[in-house]
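Report on one structure; see the data block that follows.
Every protein chain of the complex appears in place save one, which is left out.
And then subunit A:
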Amino acid sequence: MHLAYPAVLSALLFCTGLYGVLARRNAILVLMSVELMLNAVNLNLVAFDVWLSRAAEETLHSGQALTLFTITIAAAEIGIGLAIVLAVHRNRGTADIDRLRDTAESHDLDSPDSDALAATPSEKAEATA
């Protein structure tokens, strides 16, 4: 199989994921888009590893090994991410990213304390995204 097929597929997957991250409003859908992007990278890693190891005399298949790592970390990440989204949803009753704007630079300094407390999960959500 030519390398172009998995590469194009991977690019398409990545672009889809990117679109999802940028355009979706629901936090869960954003997380799913992130997974798409990760898997596009995984696909690339496997494809290029196969492509490169075909020519080499001896190979460790490090690209495929790295893919295993990525999958593991992605699983852990999505677990934490979903937990955060769940917590935010419990607190706020919504998981709409457009409404989670507590870190915005505000001109009124006398914002209530509840906002400052609520800011913590959204920051983590931001880190996750």
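The rule we apply is simple: a residue touches a chain if its C-beta (ideal position, glycine included) is under 8 Å from a C-beta of that chain, and two chains touch if they have at least 3 such contacts; residues count from 1.
By definition in this document, contacts and distances are computed from a predicted model.
Trainee: Can you tell which of "Glutamate/aspartate transport system permease protein GltK", "NADH dehydrogenase I chain L", "Heme exporter protein B" or "tRNA uridine 5-carboxymethylaminomethyl modification enzyme MnmG" UniProt lists for the chain that's not drawn?
Mentor: "NADH dehydrogenase I chain L"
Trainee: Contacts of subunit A with the missing chain: which residues?
Mentor: Its contact residues with the unshown chain are 18, 21-23, 97-98, 100-105, 125-126, 129.
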